[in-house]
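This is the structure I want to talk about, given as structure tokens.
Every protein chain but one is kept in place in this view of the complex.
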Amino acid sequence: MSGTLARTGLIVLVALLLAGCTGTQSVLSPGGVEAERVHLLFWIMTIGSGIILALVVVLTGLALFGSQSLRSRFANERFITGLGLFFPVVVLTVLLVYGLFVMRAGAQSQAPEDGQLRVAIEGELWWWRVTYLDGEGNRITSANELHLPVGTPVELALTSDNVIHSFWAPTLAGKLDMIPGRENTLTVTATRAGVTRGQCAEYCGGAHALMAFHVVAHPPQEFEAWLAHAASPAHEPATAQEQHGAELFQQAGCGSCHAVRGTEADGVIGPDLTHVGGRLSLAAATMPNNSQAFSDWIVNNQHIKPENKMPAYEIFTEEQLDDLSIYLDSLE
Amino acid sequence: MSTHELDELPNKGPRPAHELEDLKRIWATPTGWRLPTAVNNTVIGVLYIGAALLFFLMAGVLALLMRTQLAVGDNNFLSQDLYNQIFTVHGTTMMFLFAVPAVEALGVMLLPQMLAARDLPFPRLSAFAIWAYIIGGLVFFSTVFYDLAPKGGWFMYPPMTLLEYSPGDNADFWLLGIGFIEISAIAGAIEIVVGVLRTRPPGMTLARMPIFAWSMLVFAAMIIFAFPAVILATMLLEIERAFGWPFFTAELGGDSLLWQHLFWFFGHPEVYIIFLPAAGLVSMMIPTMAQTPLVGYRLIVVALIATGFFSFGLWVHHMFTTGIPGMSLAFFSAASMAVAIPSGIQVFSWIATIAAGRKRFRITVPSLFILGFLFIFTLGGLTGVMVAIVPFDWQAHDSYFIVAHFHYVLVGGMVFPLFATFYYWVPMVSKKMLSERLGRWAFWLMFIGFNVAFFPMHFTGLAGMPRRVWTYPGNMGWDLLNTISTVGAFTMAAGVLVFLVDLAKNFRFGEGGPDNPWGAGTLEFLPNDTYSTRSIPHVTSLEPQWDRPSLAKEVEEGLHYLPNAPTGGRETIVTSAIEAKPQYVLQMPGPSWTHLGAAAFTAAFFLLLTIKQVEIAIACGVLAIVACIIWTWQLDKPEQGEVEIGHGIKLPTYMTGPMSHSWWAMVVLMLVASSLYVSYFFSYLYLWTVSPDVWAPAGSPPPPPLLWPIGSALLFIGGSAVVFIAGKLLPKPRHMSLRVAGLLTLGAAALGGAVALEILGHMSTGLSPTASSYGAMVYMAPILTGQAAFATIIMCLFAVGRVITAQLDAKRRVTFDNAALLYYYTAGQGLFGLLLIHGFPRLIGG
Partner (left out) sequence: MGEAKTTPRPIGTLVFLMAGPILWAAHLTLIYGSQSALCGFAVGTGPSGSNTLASASVIAGTVLVLGLLLALLIWPHPVYKTLSGAKMPGDQQPLMLFVMRFLNGLSILAVLYAGVAVQLLDACADLR
């Protein structure tokens, strides 16, 4: 039996290393100030727990198989109060105070000054509406992606007007719920550039499993450039196909739910598509982003992401679908 | 009447032969088609455990379906909608239909035997609770076959579960079905409290009570305070779904966090409600296997009580990510640390006891399950401390780390001890023991399978996988971990299957198993039959069978208390709560169809309401009440004079007032009702702090003129006075009294009038329950009081019937006393409600 156990243990350990190091959504590869604090806390507690578990196992083993004289030393209330009361009290007291210090450290990264970037993130069914509020009072709406400058605290205002969601980008920080009627603010500071992933952590019905997003942490100057581009109107159709696609987009009424800044489309029910072609994914990090994915989504979205609020559009011919997808893909 | 240390035995032998025949006849289990009418705890206890086990298996199959779906990323074995239903039903069934009923079933099954009582004090009540649970539970579970199952998770958070986001009847099955099963759990808890405190054998003081009885006492007390919170929550949510009263809708002044507070005020203690009895069982089995008394008995008693309390201070633990102020979180983090200490005490007490035996600890199948429990539970406890540290929980919360953690706590803390229990106590109800060989296979498959399934989930969660997802992308690095978990789940299921094979091969229901196969020291291993022990032993220590090896023989020869049936019916000895001095002989009811009918119609009432068949539902509700009336009409048997139980002790056969067991049950029932009302009081104040803007007088019509509440209050007080006077005027024995009947009818009318007046008063101001959370809360107060008043009115009219038929008089007055107690309680609650509803807006309005 112990052979099986040891082998299983080994497999698990290897799997852990694989998952932990390569994970783009992993608590164990932090890239944010809060996540780093918790990462340290996690390892301290895990090592401590491992030692205590080993102690219990060894003591149980000795109680079972130890010599008569050793066993008789366990069989009294002093043994119980020593190991079951005083030892835990010491450990727990230290841990509680450490935990409070980690919490207190969260206070210092709060409250960026006026004129700094804020991001409002709203939980929708089942995607994320992301609005950047820059220092000049501009509102730049996007979806399913959070772009951040490395090293600057950014305040995220988390809300929902439907059900409860929870914003969780494990590499940046712990999760915080989005609750109707409340606004929760989370201040995050990315510590390294790169793309990571996050996901809704509070079960929100239906397609909860398919409500994810990407976090893109840019070096500060690159971020400024990205934000300026995000604020610009949509790319004008350049080819005949794109032109045709744009017309189809308007004719089919896509604009009553989706906005494309610079065109007549100004719907607010679905995600803003002004720069949809430039995003890393479609359908809240459910699919990769390319023109094929657009046509799959338009026709087949209820299969790809069941119960999502967009109806399947099966009215287009093959050619129309291609043009529409190419247009959407061009909106970088 | 002092507690004799046992110089001489209570009764002299040899006993006349007819005594044993009488006992056998009186306590005979009904046979054939009458079997369902049985109330004997060993019969319905087995039924109860069997039903719980069935739900465990069915919910386990759902778990396997989920593990199959999650074995690899981007899998399409189950659809999104079906998966969401399955995980909801899995969690709900495991918590409400397996775990709580299973431990309650063990209480019903084992407690009378451990306490050498003939049965629990209210046999029909426990049978009623069990049948209600079985019928309700089966209907609830079957919804998963018809695509009707709830899909809001076992925690059912609004707004997701409001009508707007959860149309259809699915969520209502959860709210009404589970709400109803909670009521059955409360009925069982009342039974257990009174059973443990009042039906112990003479001499079994609190200090000599088996640990399992202590743990069941704490368990029952926790149910009494925890379950009402979730019952209120389900009521509020169902009322919002059905009638649109906005308790949880933010735009109208409600708050979805109110649900979370109420749900977790129940939900966290729930974990300990499940764990403590299992820990109690472990504390019973370890001394037997070590053949030595428990080391640190008194420490374990302390640990059980402390856990029971501290577990009520943890509920916000589940709300660390809701954004409430850090210091609030710190309070609950602190309580989570505090609750870890009693568990540490228990773990080291068990290790000390394992070490204490003169011979080595015997490694049997129960021992293996206990050792497995010790390992798994310790690991789960350690991760529990980790998630109690707030910043770590921000990451771990709602991830697979939590799935791993609570399965370690619940499966380790409850399922493993339960399987140990099956192997250890099976001879009490089976003619054959279970197999040690198959048992070892079952254990190793379950133990290895469990760890392989759940240990990797810690890492799956840390790698970012959230809970309650029906699928995940294949490129996240989660596939291998999930595949391992799935393999483990099936391994564990194989272990359960081996256990079932063992059951099929070796379990044969009936008496005649070995009497004390493990050499235990406690009373449940005395020779047993349907009437429990032949005579009720005089207890002088914690392990009476060890300290008095002749005890089994003496008891079997009828040399201890009550070796016969002096009243000619079912009966047991009632003793005092602390010192266990004999007080009276309790006459008990026997088999009946009435409680069975009541259970079936109550279940039908709730389930028909769920599918909006209101008319038929009401008809079933009326039939349920009729069945209850017929059932209770047969109770309150007249006095049979004094009877001698041994040692020359003569006991009365009828008792009224604070010494009576039914008085105790009423007090416990009032505790349940008041904790429901306290939950309401909290909810009222809570919604006010969230939305003061909708509160009267500024945001809503001000409360009606003071004349209305004063009128209502006068009716409450006047009615109580009328009932009090009726109590003074009860007729002489075996006489009827129209005067008392009239007074009780008047009292019932006053109570109804008081509640109606309160509702009419608010209607006169134009306050609408659907316009704001304030209005909804205002009308909720008289609804809750009306609920209690409805029960009180029925009890008053029942008493009227008894007094007219000359079955209620100055001596035989328990029926009246119970009605009066509930009357005073209801009036008190009503008056408090008036003060809150009419006083508070005036207070804040200046």
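As written, the chain order gives the labels A and B, with residue 1 at the start of each chain.
Operating definition for what follows: a contact is a pair of C-beta atoms (placed from the backbone, for glycine too) under 8 Å apart; a residue touches a chain by one contact, two chains touch by 3 or more.
Fair warning: this is a prediction, and the values are worked out from it, not measured in the lab.
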| item | value |
| --- | --- |
| Contact residue for the chain not shown (choose from B:A28, B:L148, B:A242 or B:A306) | B:A306 |
| Given B:G323, B:P537 or B:P769, the one touching the chain that is not displayed | B:G323 |
| Identified contact with the non-displayed chain, of B:L197, B:I536, B:A696 or B:A827 | B:L197 |
| Selected residue (touches chain absent from view) among A:L28, A:L41, A:L100 or A:A230 | A:L100 |
| Where the missing chain touches subunit A, by residue | 34, 89, 93, 96-97, 100-101, 103-104, 106-107, 110-111, 173, 176, 184-187 |
| In subunit B, positions touching the absent partner | 197, 205-207, 298-299, 301-302, 305-306, 308-310, 312-313, 323-328, 330-331, 334-335, 337-338, 341-342, 576-579, 689-690, 692 |
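The rule is simple: only the chains that are shown with their structure count from here on.
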| item | value |
| --- | --- |
| Distance between chain centroids, defined by C-alpha means - subunit A, subunit B (Å) | 40 |
| Of subunit B, residues touching subunit A in the complex | 79-81, 84, 151-153, 157, 159-160, 165-166, 250-251, 255-257, 292, 295-296, 299, 321-323, 326, 329-330, 333-334, 337, 340-341, 344-349, 351-357, 360-361, 363, 371, 374-375, 378-379, 382-383, 385-386, 389-399, 444, 448, 451-452, 455-456, 459-460, 462-472, 476-478, 480-481, 484, 690 |
| Complex contacts: residues of subunit A adjacent to subunit B | 1, 4-5, 8, 11-12, 15-16, 18-20, 22-28, 34-35, 37-38, 41-42, 45-46, 49, 52-53, 56-57, 59-60, 62-66, 70-72, 74-77, 79-81, 83-85, 87-89, 92-93, 95-96, 98-100, 102-103, 106-107, 158, 162-164, 166, 168, 170, 173-177, 179-182, 184, 197, 199-210, 306-307 |
